[in-house]
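Quick one: this structure, given as structure tokens, is what I'll be asking you about.
Note that one protein chain of the assembly has been removed; the remaining protein chains are unaltered in position.
Which chain is which? They are A, B and C, in the order written, and residues in each are numbered from 1.
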Amino acid sequence: MIFELPILGRAHWPRRTPQPFSPQSVARASRLRGATVTPSVCPYCAVGCGQLIYTKAGRLIDIEGDPRSPINEGTLCPKGANAFELAVNPNRLTKVHYRAPNSDRWEIKDLDWAMDQIALRVKAAREADFTATDPDGRRLNSVRNIGTLGGATLDVEENYLIKKLFTAGLGVVSVENQARI
Amino acid sequence: MPGLGASFGRGAATNSQQDFINSDCILIMGSNMAEAHPVGFRWPMRAKARGATLIHVDPRYSRTSAHCDLFVGIRTGSDIAFLGGLIHYVLKHERWFQEYVLAYTNASVLIEEGYEDTEDLDGLFSGFKPEARAYDASEGHWGYEGSPSDRPDDAEETGEAAGRGGQGIHGYGLMGGATSHGQPRSVMTDAPAGEPPRDPTLKHPRCVMQILRRHFARYTPEVVAAVCGCTVEEFTRVAESLCENSGRDRTSMIVYAVGWTQHTTGVQMIRAASILQLLLGNIGRPGGGIMAMRGHSSIQGSSDVPTLYDLLPGYLPQPAADPGHDTLDDYVQHEGLPTGYWVNLRKFVVSLLKAYYGDAAQPENDFRYDWLPRIDGDYSQLLTFERMSRGEMTGYFVLGQNPAGGGPNAGLHRAGLRQLDWLVVVDWFPTETATFWKNDPDAPPPDQIKTEVFLIPAASSSEKEGTLTNTQRLLQWHSKALDPPGDCRSDAWFVYNLGKRLRALYSGSTALKDQPLLNLTWDYDHERPHRLPDGSFSRIAGEPDVDRILQEINGRKLDEIDPRTGRPRLLSGFSELKDDGSTDSGCWLYGGVYPDPEHNRAADRKVDEGPGLQPDWGFAWPHNRRIMYNRASADPEGRPWSERKKLIWWDEAQRRWVGDDEPDFEPEKPPGYRPAPDARGMDAIAGDEPFIMKPDGIAWLFAAGAIKDGPLPAHYEPVESPVGNLIYPRMTHSPTVRTLRGPLNPLAESPSPEFPVVAFTFRLTEHYLSGPMSRFNGWLNELQPEMFVELSPELAEERRIQHGGWLTVRSPRGRIEARAMVTRRIRPLIVEGRTIHQIGLPFHWSYAGASVGGNANDLTSVLADPNVSMHEAKAFTCQVEPGRLAGPVARPTVVPTAWPDTRPIPETPRASQPEGKFVRSEPPR
Amino acid sequence: MPTCTDPASPMNAAGYASRRVTKPPNWHELVAFDMLFNNMTTGLFVVAAAGDLVSRPAFGPLTRLAYPMALLFLTIDLACLVLDLGHRFRFHHMLRVFKPSSPMSLGTWCLTAYSIPLGLLSTIEVLEMAGIREIPAWMRLASITTGIPFAMGAAMYKGVLFSTTSQPGWKDSRWLGGYLTNSAIAIGCAELLAIADLAGQGPVRAIRTSLLALLAINLGFLATLIVELRPAIRTLKGGHRLDLMLTLGAALGVWVPAILILVSGTMPTIASAIIDGIGMVLVLAGNFLVRRSIVMLPHHENDDGIVARWDGGS
Partner (left out) sequence: MNARELEISAIPEPAETPSGPVATILGPFLPVVRPEPRTPTGFYTDTTVCIGCKACEVACKQWNQLPSDGLNWSGDSYDNTQALSATSWRHVKFIEQFASAGADAPSRWLMMSDVCKHCSAAPCQHACPTGAIIYNEFSNVYIQPDICNGCAYCIAACPFGVITRSDLDGHAHKCTLCYDRQRDGLIPACAKACPTASIQFGPIDELRDRAHRRIEELNSRGTPSAYLYGEAPTATYSELHSFYLLVDRPSTYGLPESPFNPWLRMRGDYLRSLLGGLAAIVAMILVWTLRMP
């Protein structure tokens, strides 16, 4: 047992005496020991803060700023500090959700099924709308009844694939994202 | 960004965030940097600590204003008046940087006979076509004297040209600025004898400097105060700080964000800032320039490698259905520039077509240029949803965006979605867009909504690898830390595998229309099983090898095989590109990002001591230049303007440009170099012309035909404004703005007593955009748990609104309820002797998520500015009343959870577990 | 949410100045009962022990019952202490350190130490009542003498514990400890009187008179305490209710019993016994009221309606 006697010290209050550490306090250490660290970039705004992602046994255990980054030097804003909760979140979807026409509920579907269905819908729509030339005989080669939206939150390579498949491949012209200027 | 593109040659932020620290004065306008970009704001704060002056000009006193030395409250949408005033001040008091302006801008260039200014035409420029609500720059004689358009025999195609302008086909991205009409881009500036006629004395009435002086003569401090609602003293203090902190020894920086762009005059606001910075000599120099603070992690990347309807990668215009774009030769002749860097246009296009169509693209078939779809109208988001709402769209893909919550006039967007046959949403959470049929309180019951919805769970950024291009053009690679859970997949996986399936569906087809798809190069499979950082193998099948995609974007020498990979050698930069089909490149602009199979420069994480430009951290386009146009950091003779502001300079001994940054200039072209009269391409750029993307190598104070709503910025009121235009009384709002009238998009164009209050939207630090990435997260929700509206005590008293109570905001488009945040940070303004009330609405809430509430974007309107089809969320009119709305209120659609995860951390002893996962060891008391 | 009194300045330029900085510990009735039973057991023991020392023959018959009762009260007190903990199964951690700097630590140790002689005495008395007489007298004497200082310590620490905090009222009441210890003895005396009445033997009159004296002294301490608490009470919303409670406590716990006991002195045994009994109950009730008022003081809202959120849990 530890005795902590109040010997009068500086400014009249009990002075430090040997402290009653518990076994757990003695063993205390950060959970980052033995974790795998991966350099990353914050998914929120365009400042482009460097982040470090820590994983253990295939699970995300921590995301914090990369101290080496010349942009943020390890710091983050509340959203960047929250990046962990984007990936680890009970509200996050992990299955394909499908809503049939006029239905009032989601159905959980198989990913392959969904991909096939989507491909079929795209083909059908394209067949119906592909226009080689307009009434004045100007070349169009365009599909205008389908469109894609989004890209500013995606990776550069993903943007490249979208434009390549939809515009260069299928002839879809309405390919857009958040960026206006 | 045509504003910057037209002025300097490239549409992107000129400097880097770290470079704020070198600035002596920072003007933050149209940006709420401390709240929208808190970590970026650390650099202005550092500059402040070193003695720099921080100025914030904004309608609302925000967390940014709290840290600026000077805050000036102005009426939203009056920015051009304020900036015009600053330009007027600089010219009137002769505070402009003479040598810089003379050498590096087109101040001395003579403009065509016949050009008429807003001064002459009461707020209009010459060349206006009322029927098309568009300008014809050529007819308006906006060009340089002696340019083709100055020669009468070249004046064809103009009618159709105006038509195209009206249809809003942009091609703005081509970084010299937009083609404002159907004629070749060179038509405005291509002088027969190389150099256009100039008057170095700046006395000639038709020289740009004189036009500038006349144009901005009206923008006196008194007028500024009257229009903006600030005081003359406040204005002059801003002007003085900028002037005092510009010149040889000092530089000032201007920061903007969507506070400028989300206006029908946004492009011209940026133009005004460009003119001001050029006059003060702040472009291309450390601590100077114009920083565009952009909103999304890769919004710059998604413009460079665009998912935009009118752009091909590298800011090449999407071919339009015009004679000018008919064949590859037409296209190159039409869009290329004979002088300056754009002479290489053909190399860029051909290499792109090779990247797209591979071996199918051959010289004899024009590299399949004809396979590219042509645009015959405006297919931008707003116009597309407008068509959608009229039932003209069949299917739609939404990847990581939320138009039902974040789209301007979100009600119209949702109406559009209800008209679709099918919708595919790829996202992390059930967003407004994914659940519009279910959770939208304003929508009809689900059984009346036909839309079929596929909601594909997406991988989070930590669960995929790839490149993000940030606001300072910096490409940064993020590695994959772990596999996504369940059926979550990266968007790359989704697009790649959808492509594979479609190609399978079409395989064997001989139809001409299917050949582009079937010949598309579409092989990005991993060659070896994909390993995760912890050494385990990824369980995801069919994930594309993102490195291979980035290598294709970088570009390859197709006729040289790299022995190490057995694949074509990677290019070291865009200078290696050829127009004979021997190279491919998915985006010429990113050339050099992957110069070697072993070296992905976007993944570079090397840091040198000291602040510096850190050239080995990531890769900045173009070719890792951190400060663009940096040739201008030295004087015409190649010497630094001052020791304090040196960046690169001409080293006579080495016969090359040396310094801290990669020269944005031909490294061995001496300052004294002068082109031959008939010189073409880069040879036509003299050794003292820093803006190599411009045909004449100099920056444009006067935008000769590069912008659709005028060669110079002029103040127009927002489309919805309670006051008239005090500067050009005959022109209330921009004559070229496209208002998409319709039952779903009513407007209060003329000042109306029904909607007397000015409203603008803003961003909070604690939330992100329309909320998909924040309103499902407990730690952020608790910090800003409810929609509120900021209003002044005066307005609150007038409307009997209690602080903390409820109020409703009504615009012509819709009505929402919110809590009242009555605060002195919002002040009523006196304009035209009347009190104008402004309110601020955070735009983060809607009906899906753990925290739901009124959506500011149900109030905003769909408008399209003529250059980029940008809407106007930062200024619209509304009515404010106390109390709540009748009818159904949105309820949280997911259960707010206290902890993201309550399981203990694996492979971690109890003593090292986080302390916050309180374990209940007995029933609570 | 701060209500906007002046629409022109919703946000007070004085910022958080109107907020109470400290947070109340969320102690409630249990603690008030703990304070009472602490006094009941320690008081009864000290009084009984004093009696035994003054005259074993006179008080013996009473203390024989008193010690086991004191033990009972102690058990109830300890139960209150344990039940009031956030983590009851960790009460024994109190004995992990001996820490005189913490009144609570000191008090716990005193209670523990006090429980041993008390337990011993009670066993002795019970055994003797059961007819076993071989227990040597020195054992009782030793237990009594060792018990008294610890009982006193156990009675003394409670008030110091409250006055050695940063809570409004508590921190200003220099005589809180004095009052509690003092009233402990008074309570003990009242209890002994009741026992005497029940047992129908012992120096009843002497005890009655001493109780009167003790109540008189106690009144003085209580008055001082109320004066010390007043300023804090004034800042509270509904502070007058607390005031009322305290005055009521003073009346019930001191005045009325004093009068009753004066009266009962002049009455035949049975009647006086009943009145004494009522008097004792009132003493307890009054003292409980006072203790409850003291415990609840920092948990009342400030006058401006802003109460510091004390618990962030769940």
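To be clear about the criterion, contacts are C-beta pairs under 8 Å (C-beta built on N, C-alpha and C of every residue); 3 or more make two chains touch, one makes a residue touch a chain.
Note that this is a predicted model, so its numbers are computed, not measured.
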| item | value |
| --- | --- |
| Chains still shown that are in contact with the chain withheld from the display | A, B, C |
| Omitted-chain contact residue, chosen from B:Met45, B:Leu102, B:Leu202 or B:Met682 | B:Met45 |
| Contact with the hidden chain (one of C:Phe73, C:Tyr114, C:Trp170 or C:Phe288) | C:Trp170 |
| Hidden partner chain, touching residue among B:Ala132, B:Val607, B:Met682 or B:Leu885 | B:Val607 |
| Absent-chain interface as seen on chain B, which is shown | 34-35, 38-39, 41-42, 45, 49, 61, 63, 65-67, 71, 607, 609, 764-766, 778-786, 788, 792-794, 803-804, 819, 821, 823-825, 827-828, 850-851, 896-901, 907-912, 914-922, 924-925 |
| Residues belonging to chain C that touch the chain removed from view | 1-2, 8-11, 13-17, 19-27, 46-47, 50-51, 54-55, 58, 84-88, 90-94, 96-97, 99, 101-105, 108, 152, 155-157, 159-167, 170-171, 174-182, 184-186, 189, 203, 205-207, 209-210, 213-214, 217-218, 221, 298, 308-314 |
| Residues of chain A in contact with the chain not shown | 1-2, 4, 10-14, 16, 18-37, 52, 54, 62-68, 72, 74-82, 84-85 |
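The rule we apply is simple: only the chains that are shown with their structure count from here on.
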| item | value |
| --- | --- |
| Interchain centroid distance [CA atoms averaged], chain B/chain C, Å | 73 |
| Centroid distance [mean C-alpha coordinates] between chain B and chain A, Å | 22 |
| Rounded Å distance, chain A centre to chain C centre (Cα mean) | 60 |
| Chain B contact footprint on chain A (complex, rising order) | 24-25, 27-31, 33-34, 36-51, 53, 55-61, 63, 66, 68-72, 75-80, 82-104, 106, 111, 114-123, 125, 128-130, 132, 134, 138-165, 167-181 |
